[in-house]
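Presenting chain A:
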Amino acid sequence: MLSVHQVLKIFNRGTINQKTALDNVNLELLQNDFVTVIGSNGAGKSTLLNAIAGNFMVDSGKISIESIEITRLPAHKRANLISRVFQDPLSGTAASMTIEENLIMAFRRGKVRRLRPAIGSKERDLFRLELEKLGLGLENRLTHRVSLLSGGQRQALTLLMATLQKPKLLLLDEHTAALDPKTAEKVLELTCGVTEQQQLTTLMITHNLDHALTFGNRTIMMHEGRVILDIKGIERNNMTISILLEMFEKASGSHMNTDRMILA
Partner candidate 1 sequence: MKKLLAFGLSLVLLLSLVGCGTANSTGNEEQKQLKIGIVQIVEHPALDGAREGFLETLKENGYEVGKNLTFDYQNAQGDQSILQSITQKFAAAKLDLVLAIATPSAQAMASASKDIPILITAVTDPVEAKLVNSMEKPGKNVTGTTDMNPIKEQFELMQKLVPTVKKVGIIYNAGEVNSQVQVAIAKKVATDLGLEVVEATVTTSADVLQASQSLVGKVDTIYVPTDNMVVSAAQSVVQVANKNKIPIISGESSVVDKGALATIGINYKMLGKQTGEMAIRVFKGEKPQDMPIEAQKEFDTVINQTTVDLFGITVPEDISKKAILVK
Partner candidate 2 sequence: MSAQIALGTTEQGLMYAIMVLGVYLTFRILNYADLSVDGSFTLGAGTAASLIVGGTDPWVATGMAFIAGTLAGLFTGILHTKFKITPLLSGILTMTALYSINLRVMGRANISLLGSQTVFSDFTKLPFMEEYGVLVLSLVSVLFLGSIIYFFLRTELGLALRATGDNELMIRSLGVNTDLMKILGLALSNGLVAFAGSFVAQNQEFADVSMGIGMIIAGLASVIIGEVLIGTSSIGRTIIAVICGGILYRVIIAVVLQLGLAPTDLKLITSIIVITALVSPSLRKKIASWR
């Protein structure tokens, strides 16, 4: 499904701040993989997602989705293949627009925008149905402005927007990190539900090691722009957090800054 091949990205080349964010990264995702991504700060996790999404061009390497090469495509041209949910609950929706307007824009993800009236009653019925599943009461508030919603509600909405039109790849960038524990749990529950139901291929960055091992079928760990661990199947099932940390030290040769992760 997703193929990342020898991808290199160096920021601020030639200056004091030069940083190799992605160091010839290789990653292959199979259809229906739900991969959690962990690593210390600056390891390159978000950079990897940004590279796949097309927010910047990589220096060298190849990125393909289902054998369609997307390396040189600008972000908006990759949109019909990829969906994202960002960490900031406010950045996934247009605050001045209504719930149904946001949903219809997401519904048409990757399609050409035409001069026809955006929303019809058929779409509204669909949206109500989907919103009901979130269990947040939003199905009765279609014409309310998104700015009136709480952070958690907006994030749930963003998640729904990301999956309304089934994407080939779903990118989740610490999408529950800015939410309170109860709401975070709810959003993760929704994430699980929709990825299973739609059989989505997913990449999820998380700082919570427990979540990293519980959710999905595969976990990779990044450090200094490289993938240093990639575990799945039985090895992953038997994994504990302490063993994970041990493996990290062995593979990277340093201690991982763990407080934030363990307490997350």
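Please note the rule applied: contacts are C-beta pairs under 8 Å (C-beta built on N, C-alpha and C of every residue); 3 or more make two chains touch, one makes a residue touch a chain; residues count from 1.
How were these picked? Simply put, all candidates are chains of the complex that A comes from, given by their letters.
Predicted model, so just to flag it, every value in this text is computed and none were measured.
*Asks:* Among 1 or 2, which chain makes contact with chain A in the assembled complex?
*Replies:* By the stated definition of touch, the match is candidate 2.
*Asks:* Using the touch definition from the top, list the residues of chain A that touch candidate 2 in their complex.
*Replies:* Touch residues, chain A against candidate 2: 53, 75-77, 79-80, 82-84, 91-97, 101, 104-106, 108-111, 113-118.
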